[in-house]
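Presented below is the structure to which this report refers.
Just one protein chain is left out here, and the rest sit where they should.
And now, chain A:
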Amino acid sequence: MAAYYYFDIKLKLRDPDTVVLTPSLFRNCVLDALDSFFCEEKPTMEIVKFCALQQRVIFRVPEELYEMTRISLELIGHYQETPCHFQILQTSKSTLDFEKDIEKNFVGLPNSED
């Protein structure tokens, strides 16, 4: 069984309204970076979860691409010619899920009526 690394990414964009945020465009952006920095042509990258509203993505890559992907993400400075920062919130060998975190945060918050 192939081992994967999961990345939890927060997309910080200067003008979120001017860009089109879709899983395939995000995937292309990361793959282009991998290609230009490390000449990794067509590496495997699967998007597990994508939320344009929260600007959060979870994707996975094979274990051997972990270091290269991480460095590429750090060096990406533009998304559709808009300055951006793909902030790595978490990496893990096990499955990640940002919706659980959000639910936890909602549970943890005190009720405003109280």
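Going forward, a contact is a pair of C-beta atoms (placed from the backbone, for glycine too) under 8 Å apart; a residue touches a chain by one contact, two chains touch by 3 or more; residues count from 1.
Heads up, the rule we're going with is that contacts and distances are computed from a predicted model.
Selecting from "DNA replication complex GINS protein PSF1", "Large ribosomal subunit protein uL14m", "Ribonuclease P protein subunit p30" or "Ubiquitin-conjugating enzyme E2 G2", the unshown chain of this assembly corresponds to "Ribonuclease P protein subunit p30" (UniProt protein name). Of the candidate positions A:Asn28, A:Gln54 or A:Gln87, contact with the hidden chain is made by A:Gln87.
The chain not shown here is touched by just one of A:Ser36, A:Gln54, A:Gln80 or A:Thr95, and that residue is A:Ser36.
Within the complete assembly, residues 12, 14, 36-37, 67, 70-71, 74-77, 83-85, 87-88 of chain A touch the chain that is not shown.
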